[in-house]
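A single protein chain has been omitted; all remaining protein chains appear in their positions.
Labels run A and B following the written order; every chain starts at residue 1.
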Amino acid sequence: MIETILFFVLAATSLAGAITVIAARNPVHSAMGLLGTLFSLAVIYVVNLAHLVAAVQVIVYAGAVMTLFLFVIMLIGVDKAEERDETLPYQRQLVIGLAVITCGLAIALATGSGFRWTPAAPAAAQAPNGTIENVAEPLFGEWLLAFEATALLLTIAAAGAIALAYFRRGAPEEVAE
Amino acid sequence: MTVTPGWYMTLAAVLFAIGLLGILVRRNALIMFMCVELMLNAVNLTFVAAGRALGLIDGQVSVFFVLVVAAAEVVIGLAIIVAVFRQRSSASVDELSGLSG
Partner (left out) sequence: MIELLPLVIALPLAGAVFLHFFGRRIGEPASGWIATLAIGAAFVVGLVNAVPAFTGELHHAEHVAIWDWMPAIGASLEIQWDALSVLMTLVVTGVGTLIHVFAIGYMHGDPRFSRFFTYLNLFAASMLTLVLAGNFAMLFMGWELVGLCSYLLISFWYTKPSAAAAGKKAFVVNRIGDFGFMVALMLIFLNFGTLSYGGVFERAGEVLTTGTAVAIGLLLLVGAAGKSAQVPLYVWLPDAMEGPTPVSALIHAATMVTAGVYVVSRAAAIFELAPAAGYAVATVGAVTALWAATIAIGQSDIKKVLAYSTVSQLGYMFLAAGLGGYVAAVFHLMTHAFFKALLFLGSGSVIHGMADEQDMRKMGGLRKHMPTTAATMGVATLAIAGIPPLAGFWSKDEILGVAFEGGTYGQVLWVVGLITAMLTAFYMTRQWVMVFMGEPRWDDGVHPHESPRVMTIPLVILAVLSVVGGLVNTPFRLGLEHFLHPAFEGIDLAHPSEEMSVFAILAAVSVLAGVAGIAVGYLVYNRPPARWTKFQEGFGGLWTAWEQAYRVDDIYGATIVKPGKRLADAAAFKFDLPVIDGLVNGAGWLVRTVGSKLRVVQTGLVRNYGVLFVAGVLAAVIWMVVAGGGV
């Protein structure tokens, strides 16, 4: 029962945050909306017994990534509010069309009978307890190679970011036009 | 009324759709990036929910990998936005149409 209540509360906050992200004219507001969504999801993870994921969600996303976003927003100016009117021809109509189709598909799926969200779960499926120990074991065992690959990816990303930020300085302006 | 995995999936789908909509309608590159984060988080939610329903810890392990990719993407993406902003003093993607045919 308590999970049901939590679900509705958290779903409401996360959707509210998400809508703020795309609706706010001020980027800082969007960032705050995203923060709300991320926190709501973290709590949902806790409800789903994914404790470590929840912690990482707060630390990495809500902490590091959002800080980075805010930094960049400050860097390029918060006062740049976006125009509301659509400048690209047909873009709005196309998006609306796609949205209608998507909604139609969703309704069709919801009312239809042939669709299942998850494959048939084993009858006695125990919800996995996402403690550090339980998550670390497959992460550093079965998926070690993938883990190493992500480490490499992060290193490359860091080097790329430095290259983008650092080597432009002092170099002649390479304006295409 | 118990919460079934389908509920979480529905929530994830809606979050994903909102993110997608944001990418299509907003022209501020930063906002578009946030929308990408939103979509990635929606996917993470499905992983966790499905892992729970199936009794597998692998769902949560997958979240870590998505997380790492997202972090790397944010680092590079924001660096590019900053670099573009330095040259054009704008973060609007509509002005970046140098590849038009």
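Methods note: a residue touches a chain if its C-beta (ideal position, glycine included) is under 8 Å from a C-beta of that chain, and two chains touch if they have at least 3 such contacts.
As the structure is a computational prediction, the values presented were derived from the model and not from experiment.
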Answer key for A:Val9, A:Met74 or A:Ile101 versus the chain not shown reads A:Ile101
Hidden partner interface residues of subunit A, rising order: 88, 91, 94-95, 98, 101-102, 105, 108-109, 112, 114-115
Given the full complex, what residues of subunit B touch the hidden partner chain? 20, 23-25, 27, 93-94, 96-101
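The rule is simple: only the chains that are shown with their structure count from here on.
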Counting only Cα atoms for the centres, state how far subunit A is from subunit B in Å. 4
Residues of subunit B touching subunit A in their complex? 1-9, 11, 13-15, 17-19, 21-22, 24-28, 30-31, 33-35, 37-38, 41, 44-45, 48-61, 63-65, 67-76, 78-83, 85-87, 91-92, 94, 98
Of all residues in subunit A, which touch subunit B in the complex? 1, 3-4, 7, 11, 14-15, 18-19, 21-22, 27, 30-31, 34, 37-38, 41, 44-45, 48-50, 52-53, 56-57, 60-61, 64-65, 68-69, 72-73, 75-76, 80, 82, 86-88, 91-92, 95, 98-99, 102, 106, 117-119, 121-122, 125-128, 130, 134-135, 137-139, 143, 146, 150, 153-154, 156-158, 160-161, 164-165, 168, 173-176
